[in-house]
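Every protein chain but one is kept in place in this view of the complex.
== chain A ==
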């Protein structure tokens, strides 16, 4: 894998270099100066390098995020290769080292979108970017005490998702479909993952209003279809007919659950899931899943890059924006059978063309700390 990834990064670097050469030829000295000149202590940058730092592309979710970043770059009239990919492979150390390397290479003329891999890594990354006079927007990971407004303009924004509310909504759909009584089982993500914890909490919150429904069991299925399949089979042995509904932490788990039920010839069991993958949406349309939640990773990836870029070139001044424009939740859309096909046509079959300067329109309010 490592050589594969290394080759990939190398290729991306070369593409980036080719782009620099072309832009230097095409746009002349101005562009070349912007890229090569010292980028320190400027109010706004000209033609900054746009980079996305993330885990890797083999994960469908991150693939969507980065495709959003590429769509944004293309909207600026550049080829999508113009987006520099910094791939951390799940290593915070590599994530930070990559950022420092690209800051040195660009002399701080950089608009960076990043998921820092874990929360503690956000501070050194943001610190390094601010010191170099570059601009950064973060996604998902940061500690609660780290805020964009403590870094002037250079830490542009942070976007995250809270899954508790939406998971509670899908749970209510499920519990209604069960007629408000019977047993429910939950198949969760990797036990220590924050979204896994929040999605189970969502179910628990909804259960408070349904005293006749019993949470029979909640087991981690590690976001994995085959694991979910086995766990669901074992649930069927333990609880049999007591199970009247299944709450899945994401779509890939739901696929495994559906197949475990199919093996037993059980049809029409109420199931809800999360993530809004295309196949899950199709299954919602067929009423095999009753609800899923779409978090629009494409938009999230694009707008994070757009925020960093437009702050960098001076389209808006982050420090003049209210706090809810600098720390906010990403969009969530609940998909149910009646609107599934329409949703699929609008969001999945054809990716909508977003206005990448509408920074906060689809977002979901300021981040609340508990």
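Note that contacts are C-beta pairs under 8 Å (C-beta built on N, C-alpha and C of every residue); 3 or more make two chains touch, one makes a residue touch a chain; residues count from 1.
Basically, contacts and distances are computed from a predicted model.
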item	value
Options "Nitrogenase molybdenum-iron protein beta chain", "Alkylation response protein AidB-like acyl-CoA dehydrogenase", "RsbT co-antagonist protein RsbR" or "Monosaccharide ABC transporter membrane protein (CUT2 family)": UniProt name of the undisplayed chain	"Monosaccharide ABC transporter membrane protein (CUT2 family)"
Selected from A:256, A:276, A:297 or A:330 as touching the chain missing from the view	A:256
Contact with the hidden chain (one of A:156, A:203, A:231 or A:249)	A:231
Touch with the omitted chain, as defined above, among A:46, A:63 or A:319	A:63
On chain A, residues whose C-beta touches the chain left out of the figure	1-4, 57-60, 63, 191, 217, 219-220, 224-227, 229-231, 233-238, 240, 252, 255-256, 259, 262-265, 279
